[in-house]
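Structure provided below as structure tokens; questions to follow.
With one protein chain held back, the other chains of the complex are shown just where they sit.
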Amino acid sequence: MTSGDLITLLPLIALTVTPVVVMLAAAFYRSHALALALTLVGLAATIVSLFVAATRTGRQVTPLLSFDTYALFYIGLLTVATAAVAILSWSYLQRRHVHPEEYYMLLLTATLGGAVLVASTHFASFFLGLEILSVSLYALIVYPIYRDQFVEAAVKYLVLAGATSAFLVFGMALVYAETGTMTASGLAPILSAGLGGQDVVVALGIVLILVGVGFKLAVVPFHMWTPDVYQGAPAPVGAYVATVSKGAVLALLLRYFWPVSLDTGSSLFLVFAAVAIASMVAGNLLALRQDNVKRILAYSSIANLGYLLVAFLAAGEQAAVAVTFFLVAYFATTLVAFGVVAALSTPERDAESMDDYRGLARTRRWTAVAFTVALFSLAGMPLTVGFMGKFYVVTAGAGAALWALIIVLVLTSTIGLYYYTRIVVAMWVRQPDENADAVGAAVGGGSAAVLAALTAFLIVFGVYPAPLIQLIERAVATLP
Amino acid sequence: MAAVSLDHGLILAAILFVIGFVGLLTRRNLIVALACIEIMLNAAGLAFVVAGARWGSADGQVMFLFVLAMAAAEVAVGLALAIRFRQSLGRLDVDDADEMKG
Amino acid sequence: MILLWYILIPAVAAPLAWLVSRSRPDLARWVALAGTALPLALVTWQWVSQAGALKAAFVAHGPGAAGLVQGTWLADVHATWIAPLGISFFLAEDGLTLIMLVLTFAMGLLAVLASWRGITARVGFFHFMILWTTAALAGVFLSLDLFLFYFFFEMMLIPMYFVIALWGHERRVYAAIKFFIFTQASGLLMLIAILALYFIHGRATGVYTFDFTQLLGTQMPSGTAFLLMLGFFAAFAVKLPAFPLHTWLPDAHTEAPTAGSVILAGVLIKIGAYGMIRFMVPLFPQAVYDFRTIGMILAVIGIIYGAIMAYAQTDLKRLVAYTSVSHMGFVLLGIFAWNTLALQGVVVQIVCHALSTGALFILVGTLQDRIHTRDMAKMGGLWAVAPRMGGTAMFFALASLGLPGLGNFVAEFLILVGTWQVSRWAAVLGAVGLVVATVYALWMMQRAFQGQETHALRFDDLVPRETAMYAALIAALVVIGFYPQPLIATARQTVTAAQQMTAGSPLSPEAASAAQTMIVDGATADDGQ
Partner (left out) sequence: MLQLLWIVPALPAAGFVVLLLLNRHLSRRATALIGAGSVGLSAVVAILIAVSFITSPPPGDAYRQVLWTWFDTGGLAPQIAFYLDAMSVVFMVVITFVGFLIHLYSTEFMERDEGFTRFFMYMNLFVASMLVLVLADNLLLLYLGWEGVGMCSYLLIAFWQKDVQNVYCGRKAFIVTRVGDTALIVGLFLLFTQLHTLEIQPLMAGAAKNWAAGSGVAVAAAALLLGGAVGKSAQLPLQTWLPDAMAGPTPVSALIHAATMVTAGVYLIARTNVLFTLAPDVRLAVAIIGTVTLLYACFSALAQHDIKRVLAYSTMSQIGYMFLALGVAGWSAAIFHFMTHAFFKALLFLAAGVVIEALGGEHDIFKMGGLRRKLPTAFWAFIIGAASLSALPLITDGFYSKDLIIETSLGAVDGNAWLWLGALAGSLLTSIYAFRLVFVVFFGEQQTPVTLHPRWRMKLPLVVLSVLSVVGGFVWLPGWMGGFHPFETFLDTALPVTQTVAGSFAYTGVAALLTSLIAVVGVALATVWLVESRAALARFAARPTPHDVQTFWLNGWGFDWLYEHVFVIPVKWFARVARGDLVEPAFSGIAWLNLQAWRALSASQNGQLRVYIGVAGVGLAVIVAFVVLR
């Protein structure tokens, strides 16, 4: 490791230092505002450091981490998303009169884990990043300890995540035992074979690793925890789980599979395809008549990851761009959706019932507009970035001639329309429920700004996505 | 001391891993569940050590250390959660935690 | 540049209408009125001033040479949009576009007028949605980049969905979602087909583009072409709607507010016809030819089944909705016949159906505003109460059954005579559909307007605003009925150009005329088509 490497590592360093600073500050002076301010400063510093690191791109820092433009882009994405979550959390936590300073620290460490993941080129960094992320999340979910739901969600997440970590690491061990390699580049030829005609142990190892990945991505059949955790977790944490945690893992997956071209008849491909189809079908069907908005978002995320896997399977540069673009779109959209949920939540409970949204268009016009835009984006309607994202995914699938997958995608996303529009109907058509205990304090200024900015993002890049696409193309181009 | 072959080591690890997993499936006590996860993680660690021995590299042992550290962190949070769990539900039965479903 | 205005004026007016409504709800109506009238005036002006150019181009280049094939347009806009994917912002206008634009803005205007009193809740938002729809529809008809087309195609779903769901009748949410899901599902199938075409063309030529003019004539195996054609067909058949994909339409029409029904019937479902003429057939002539028999069977079933279903209804609006299914069967028939006569008939039918069915929907809407029901069992003898309304209804009922002297007849006659040259049985059965049309149209008149007044209803006859609206529609239908030539001349270039694009395939009229000479002395024999 050289001093040059340290410059390359600046983003990670920034992300490491910031939680320490936040923690120390909290130790001396408990202030919610200070914690948030420090967090945002730290995240801003991370962003700045990305540009510094960008001057030295393409550098492999030890065998563990690669700081190419791809990694930097994703770190940037995760950082911005974290900042959004942090701001959205502010009024959510502020209303609840707890000491939320450590919350931001956990948020930052989780992001650090994610940042490690996206730069990871080795099992060690893979495992470490994942665990930093996971352990932070256990605590995050249960952090605002005032409702049993949170505990239940945290326990479920902890046990399942722990178990799958074990699967993951056992799989790594098996692969290592048989092949002696733990690097992404060493893994490439093994993956390329698509699990066929190899040592059973290696195949088993890879499958076990994929269990770990699949769990984090919440794809079928490792999806069962998702609705409970989304529902149980505080809304901003839900946003975080849905975006940063998944995005980081997906970025990692993309990197490991980048040099791999899977044969469409290979077992690995078929497994992925089956998982994708099952996720699209189950995710969309599960949400069909669901009345809990957070659960709907959870199921919708299962389905969305299914869509992503379609593009992922398409492989090649265009597919990588498609995955990344979709992911960016999904980040923005999900943050808006959860942001609205968070903004409308009261100290007593989160605004998660469909009834909470009845007549929202009358009581809170702009919040309703933002949520509607987000829902249409999830549904893939034009003028939103979700439309472009889905279009891109289908394009990638079509480019690789994955017809069966994209037809499933198309049909299941039609089912999706039904449940998204149910919420839209609740907001716009139904009358506010007079008897229900009203949710929704005033939407805080910070949250409002974030929601407005993200909604603008949804629309602007839905209409004119070219700059974003070019940015992503440049990022992806540096993958080895 | 005779060298243990790779296969034997891996089989042992696998058996341990399965024991842990089966325990996870069958036992309802949260603490036991955490213990089962520990068993699974340690099975993985064992496998790493065996693998490292095979390739004569320290990588396996390094990974084992990581696993160990991570398991410790996880248990720390897990036990803290168990306390909260007990406080809110009165028992440590994971099956009680089914308020959210559908 | 003028083309951009067609989209921009309503698009800008839309948020404006919403914003001004917060302080003065009534102002929103005027904004909406301006937002539709202005482009209507613009496009009419363009039509009048370009009529000469259209004719000159036609005369100078001979049939088909002008227009699309040569890339010469009345006007076009070409800008990069999403360069990495080969997507361009390509708008262009020819005769058919001109007609569709006139229709779009006229129906938009009509929708605003028809809602002048009827819509009282969320006035600004309503007009926002109407204008948005108008803008998106203008975009649909102007786009020649397939992606852009799809973009607008999907874009207009959202406002339409809101219009139905928010201002509709009892089962509005159900109807809105059904409409949404049907169109979206089929639209996605078209998207897949577009993408497949994009890649096939890209692989073959190295040029990845969604530009329709470049994608024309892409070579591909016939099986592939057939599947891709089905993708396009699915989208357009749902829109049209063609049997058996029509079931969204009665619900949507019935539950939509008057303005929604007018736009749906007047313009939105015409996208199906437009898309087939503009894109589907030129892109896949051979596949369309292979599909022709099935297409024509569906069309004929649509004509007759739609008419019988119309007869079976008790809900007046539902009845009118089913007549659309029947009328659009003619359109489908004409498209599959694919000769000049039939295609010109389709164009005239597009316009006349918009006018006559739009008027019927407005009529039902005004009736519902007055008597608060659409159930014909609760009507009867309304003529005595409101003779002007009765007479108007009679006129449009007669138009609906294809009375000569009105535009609908010209359309249906051209379609059927064109169809006859391709398939005699289809033409005969289509003509039988006209008899069934008589049944439902007269039945409707009897149930609602004639007979004894049984329910002692008292309400106002048409007010001047309404009378003026209907008078304009009636005049238009009569003029088209006796002198449709301006319409035909405007669409001529498009029609011939589209046929030229399919030249060399068995769909082309030359191939048809070869088949036709064989039946000169065998009129009683069945040629199997």
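Order as written gives the chain letters A, B and C; numbering starts at 1 within each chain.
Following the convention adopted for this analysis, contacts are C-beta pairs under 8 Å (C-beta built on N, C-alpha and C of every residue); 3 or more make two chains touch, one makes a residue touch a chain.
A quick note: this is a predicted structure, and the numbers were derived from the prediction, not measured.
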Practice problem: May I ask you to name the displayed chains that the omitted chain touches in the full complex? | Solution: A, B, C
Practice problem: Can you work out which residue in A:Thr16, A:Ser31, A:Thr183 or A:Ser267 touches the chain that's missing from view? | Solution: A:Ser267
Self-check item: Hidden partner chain, touching residue among C:Ala431, C:Ala472 or C:Ala503
Solution: C:Ala431
Quiz prompt | Of C:Pro250, C:Pro285 or C:Gly329, the residue in touch with the unshown chain | solution = C:Pro250
Quiz item: What is the set of chain A residues that contact the non-displayed chain in the whole complex?
Solution: 155-156, 159-160, 163-164, 167, 195-196, 200, 203-204, 207-208, 211, 215, 220-222, 224-225, 227-228, 267-268, 270-271, 282, 285-286, 288-290, 415
Exercise. Could I get the residues of chain B that touch the absent chain, sorted low to high?
Key: 21, 24-26, 28, 94-95, 97-102
Quiz prompt | Absent chain, residues of chain C that touch it | solution = 243-244, 246-247, 250, 305, 308-309, 311-313, 339-341, 344, 381, 383-384, 387, 394, 398, 403-405, 409-410, 413-414, 416-418, 420-421, 424, 427-428, 431-432, 434-435, 438-439, 442-443, 445-446, 449-453, 482-485, 488, 492, 516, 520-525
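The rule we apply is simple: only the chains that are shown with their structure count from here on.
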Quiz prompt | Centre distance in Å when chain A and chain C are each reduced to the mean of their C-alpha atoms | solution = 43
Quiz item: Where does chain C touch two or more other chains at once, residue-wise?
Solution: none
Self-check item: Sites on chain B at which at least two other chains make contact
Solution: none
Exercise. Provide the residue numbers of chain C that touch chain A in the complex, in ascending order.
Key: 80-85, 147, 151-152, 154-155, 157-158, 161-162, 165-166, 172-173, 176-177, 180-181, 184-185, 188-189, 191-192, 195-196, 198-199
Practice problem: Give every residue of chain A touching chain B within the complex, in rising order. | Solution: 123-124, 127-128, 131, 134-135, 138-139, 142, 145, 148-149, 151-156, 158-159, 162-163, 165-167, 169-170, 172-174, 176-177, 180, 182, 201, 227-228, 231-232, 290, 292, 295
Quiz prompt | Of all residues in chain B, those that touch chain A in their complex | solution = 6, 10, 13, 17, 20-21, 24, 30, 33-34, 37, 40-41, 43-45, 47-48, 50-52, 54-55, 57, 59-60, 62-63, 66-67, 70, 73-74, 77-78, 81, 84-85, 88-89, 94, 97-102
